[in-house]
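The complex appears here without one of its protein chains, the remainder shown in place.
Take a look at chain A:
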């Protein structure tokens, strides 16, 4: 990679996730503690991952032993650390991470996985969260939750009977056979390497608020870094002419006439919607031209051959909410059955930083021939950068992404296209660099 490409690289706020490990005896209240911390922050970017998801699937023989409550689930041996380390690396690098789902009834992993993506801070909780050196190397904060042994046993009994379908005798057998000896052998030694030891679990308000504050500090730092990053990319973009990968609709009389109607505050909303839909249909027609086509010979009803083309893949769309929803009518005029994923990116009104709140994408989006990223307006390009990054993280090759927008500023477009040099942008009109988001407001009426 040459120097300029290096400079133009974009790291989203989840690009270098912080990971917090919470270890402690079974029943010590690790989960409640983690939940209390997450609840006190109340942000979608702080996510909990339980090490219970990483139990090794059991062989039929082991399974039989397990059903007799004679299998040692409380030894590090029962945990698939290789997979765990692998997944943590994905999270650390901001990639999409598929977390296995373990069924305690069947002692097997189920087919489905849960996805963790774009978390800025991940809390890893489990009795052995501070056990494996490879995990320790990735942790930014190491917490050990401590609780009285009686409390641990009673909590464990209640949980296993109520939630995991066990009987009391079996649980007690496990406690004295495995849990307690393993605690002294493997769990307790983790105290020594912890940064913080939290006694009394969720009752310990002071400790929870200390950890929350610490996480908040980390988040603020990441947010500041991200804004700095966006400004830096903006500087690069400012000095360059409009990227050649930006395709601006030819400003014909009709296009200019429609622009005039759309921008005129006196145009009634009904008309505004009609003309906006018409413009979107033209934008989509322009964008779908970037799909790869293959030669295809067909025969007409009269038996004549025609050497034409056929599309080589599916065109799908991803709407950047909420503005992107203004594209839906125009989109369906061209591709009625178009798959349309959705990403909600909100700009934080205090910092001006784009934040990813929600995403729902087609499962096979990586195989689509062309993915149209739809947003009626691009000003700084921050949300667009983030959205493109989300698609790339989900396996969509850059050269199959087209950002389609009604109105964009040069700096915003350049910012996105310099970071992702194979992405294309289709724009109906180039405007100022920092315009208010009036396009969708007029379309949606609020």
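The rule is short, and it goes like this: a residue touches a chain if its C-beta (ideal position, glycine included) is under 8 Å from a C-beta of that chain, and two chains touch if they have at least 3 such contacts; residues count from 1.
Definition applied: contacts and distances are computed from a predicted model.
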Check your understanding: Given the options "GCS light chain", "Orc1-like AAA ATPase domain-containing protein", "Glucosidase 2 subunit beta" or "uracil phosphoribosyltransferase", which would UniProt use as the protein name of the unshown chain?
Key -> "uracil phosphoribosyltransferase"
Review point. Of the residues A:296, A:348 or A:364, which one touches the chain left out of the display?
Key: A:296
Review point. For chain A, which residues lie in contact with the unshown chain of the complex?
Key: 244-245, 247, 252-254, 256-257, 259-260, 263-265, 274, 278, 281-282, 285, 288-296, 298-302, 304-311, 333-334, 336, 432, 435-436, 438, 442
